[in-house]
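With one protein chain removed, the remaining protein chains of the complex are shown where they sit.
Showing subunit A:
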Amino acid sequence: MKIKDMIICSLFAALMAVGANVAPFLTIGGIPITLQLLFAILAGGLLGSRLGSLAMGLYLLLGLIGAPVFAQFRGGIGSILSPTFGYVISFIFVAYVVGKLLEKESVSRVHYISAGMLAIIVNYIIGTNYTYFALTFWAEAPEGFSYIVAWSWMGAYLPIDIGVTIFALIMVPKLKKALNYRPEVKQKAA
């Protein structure tokens, strides 16, 4: 791997840590919104699938070794137990799918729309299943807690996340132009 790619990944993981905590002014009902989903999509869109998912994986590792990089300045191995840890895992895959769709030579509007939808779907499927898994496995929640309950909890955040996703996808081409950074995409031998 080239040194420059490595460092860009590290800096993106650091940017993600900033994005998770930097928006105290963006609150809905007193709960600060994190810009993590935004940064995950940007990671995929700007760095491509390989480096983007690597950057997100790095972010996850940073949190696990105890740097307070997760939302609300949390971190540590203990965060694995938190029911919302699945979202942090999902960002790796979000960056990957978005990167896969947007790293092609010519990207049309259809690519952007499908990238956005896939990002949200991946984010929610992994995140919500993790919540369910955490509550049933570690907490050994009895039958009273059903799969549907887990999903209805998460549904509350959906409108915000859709808004953030659209915003992120508008930002991708703008930032690409400003940064003038082209990730190395492995070309198939013609």
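Throughout what follows, a contact is a pair of C-beta atoms (placed from the backbone, for glycine too) under 8 Å apart; a residue touches a chain by one contact, two chains touch by 3 or more; residues count from 1.
To be clear about the criterion, contacts and distances are computed from a predicted model.
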Chain left out of the displayed complex - its UniProt protein name, from "Molybdopterin-dependent oxidoreductase", "Energy-coupling factor transporter transmembrane protein EcfT", "Beta sliding clamp" or "Dihydrothymine dehydrogenase": "Energy-coupling factor transporter transmembrane protein EcfT"
Residue touching the undisplayed chain, where the options are A:77, A:117 or A:162: A:77
Positions on subunit A contacted by the hidden chain, ascending: 1, 3-4, 6-15, 17-18, 22-23, 25-26, 28, 35, 42, 46, 58-59, 61-62, 65-69, 72-79, 81-83, 134-135, 138-145, 160, 163-164, 167, 171, 174-175, 178-179, 181
